[in-house]
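I have a structure here, written as structure tokens, and I will follow up with some questions on it.
Excluded from the complex is one protein chain; the other protein chains are retained at their positions.
Chain lettering (A, B and C) follows the sequence in which the chains are written, and residue indices restart at 1 in each chain.
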Amino acid sequence: MNMTDTRFSTPRRLILQGIGAVALVGLGNIPFVSAAFAAANDKYPEDAFKAKTEADAIKALYGKPAEASDKVKLDAPEIAENGAVVPISVTTTLTDVTSISFLVADNPSALAASYVIPAGTMPSVANRIKMAKTSKVTAIIEAGGKLYSATKEVKVTVGGCGG
Amino acid sequence: MKLFSRSLALPLAAILLAATPALAASEADFKTAYAAADAANKEAGTLRDQWTTTASALKDAKKAADAGDFDKAVAEAKEAEALAKASVFQAKAEKEAWKAEVIR
Amino acid sequence: MRTAIQIVSAALALATLVLTGPAAKAANSVDPAADAKAFQKYFTTKFPKLKLSDFVNGPYSLNEDMHRQWVEKEEFPPYEFALDAGKEMFSKPFKNGKTYADCFADKGIGIRQNYPYFDEKEGKVITLELALNRCREANGEAPISYVKDDMAALTAYMAFTSRGKPFDIRIPSDPRALAAFENGKEYFYTRRGQLNFSCASCHVQNPGERIRAEILAPALGILNAMPIYRSEWGGMGTISRRFISCNSQTRGVPLDPQSDEYRDLEYYLSYVSNGLPISGPGARP
Partner (left out) sequence: MASTIRVRASATGDTTEVQALIQHPMDSGYVKDAKGDLIPAHFIQQVTFECNGKSVFVADWGTAVSKDPYVKFSFKGGNKGDDLKISWVDNKGASDTTTAKIA
């Protein structure tokens, strides 16, 4: 792997490239979208983002519990280089995915980001989030109307020798 | 490891110096203590090695004096002086000491 | 009170004696080339697995977890906006119609690796940041801050046009140039601030070690990625800003940006990294 990638303009074929291009079989069938909860349509889920705890956020957003699943591949650093920019991404082999969310348990409000995944869009997202302190980070994937999750702990502290 | 032995000597010395005033300090006491601290800090400035902690101790001293609490003001000024003197000592000591650390 | 200060000086005197005793070899003959060779050898021996050019990535070449986070950021780097702003500023003419390109060799493109240089007329080190402000003043414009975004954007664009080119710092056989190099070296190894650290304490004795969330970068190649977008600052930082923040980290009062010590320090650090490629602008924790 090329350690110093100095070609700025051309798109990079780096190890993270694989995450974006996860081919998903069986997308042909049109999923019935029960617009029961905000996550399904495009309205901004205001109260989910206002919820303090993870449980409240998930309830407000999806209205059902999530079960851990090894089909949800959450990629997060062990020690964040800086709490302000923590690269987090998730991908899955689950099919019929309609929504993906990231939650940080110990942030002032747990829900960090939530994504609507229309039919035809791959079930994988990469983004950069902020973490107040060391905390469990959870990715939730809504597939076929059910919730699946994966959790990792990310250590966060300030840098430097104090000043 | 030499990195730690030296850096502990200085902060410890500064804490040792929190003098306890016997009788209530007056504004004059504060002025002399502050002048001494300020002079030492200026010398550190000429040696290009002032400490941020000296600056904040001087600021606290002035704030206490403005509030009329001259006991606290003198104590802060004394601490500022000690810190400033330590920084002057550090700068002078380092005039030679740095050569020992150069990569050869 | 008096006795307390004597205790301090006694303890320090003892510590200094212990240290300077063994290495009392006189280092008064200034030989930059030998310094640079020894400097690079120290780091390549300390990190045998790294190629010389890897050192320009600082902490990211010394820790796999950090490296992955860096690779992710480099996919679409946060300094993208500063780079575009810098490119725009660089070509926007001054009130007198001239532009920065008129102040620099090769119109300012692909020349970052030659900075800082020693100006024999003035007898002092000229850094890229100083040259940019001088160009503004020569064209009737007000100088800009050395630590704020505009200067970082301009130097980001100029660094970008030099990406991959090896550092090529020259020391003319002018005694004042040798003195500037030596002055920079002295500043680099001098302990300062209440925490009593020198630049070398962290970047020579402890690169690759953790200092809370961060991994200390090796001193070799430490300026190659400048200016840097630091997550810590949530914005760009010039070399001036980095020196200032390093000083205050050790509780030392920073000097003014572009003061003699800082320019000479940049001269020393750039010279000993000759041959390593420019990789700025960079992203850092």
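As a working rule, contacts are C-beta pairs under 8 Å (C-beta built on N, C-alpha and C of every residue); 3 or more make two chains touch, one makes a residue touch a chain.
Worth saying up front: this structure is predicted, and the values here are computed from it rather than measured.
Student: I'd like to know which visible chains would be in contact with the absent chain if the whole complex were considered.
Tutor: A, C
Student: Which subunit A residues would touch the chain omitted from the figure, given the whole complex?
Tutor: Touch set of subunit A with respect to the missing chain: 11, 19-23, 27, 42, 44-45, 49, 84-86, 89, 104, 107-109, 111-118, 120-122, 124-132.
Student: Using the touch rule from the top, list residues of subunit C that touch the missing partner.
Tutor: 75-76, 78, 80-81, 84, 88, 234
One rule holds in what follows: only the chains that are shown with their structure count from here on.
Student: Need the CA-centroid distance for the pair subunit A / subunit C, whole Å please.
Tutor: Computed value for the inter-centroid distance: 37 Å.
Student: For subunit C, what residues touch not just one other chain but two or more?
Tutor: 195, 197, 248, 251
Student: Listing for subunit A: what residues touch at least two other chains?
Tutor: In subunit A, the residues touching two or more other chains are 163.
Student: Which residues, counting only subunit C, touch subunit A once they are in their complex?
Tutor: Within the complex, subunit C touches subunit A at residues 51, 53-54, 56-57, 59, 61, 65-75, 78, 160, 163-164, 195, 197, 202, 211-214, 230-232, 234, 245, 248-251, 277, 279, 285.
Student: Per the contact definition, I'd like the list of subunit B residues that touch subunit C in the complex.
Tutor: Going through subunit B, the ones touching subunit C are 2-3, 5-7, 9-11, 13-14, 16-17, 19, 48-53, 55, 78, 82-83, 85-87, 89-91, 93-94, 96-104.
Student: How about subunit C: which of its residues touch subunit B in the complex?
Tutor: Within the complex, subunit C contacts subunit B at residues 1, 4-5, 7-9, 11-13, 15-16, 19-20, 22-23, 25, 27, 35, 38-39, 42, 185-186, 189-198, 200-201, 204-206, 248, 251-253, 255, 261.
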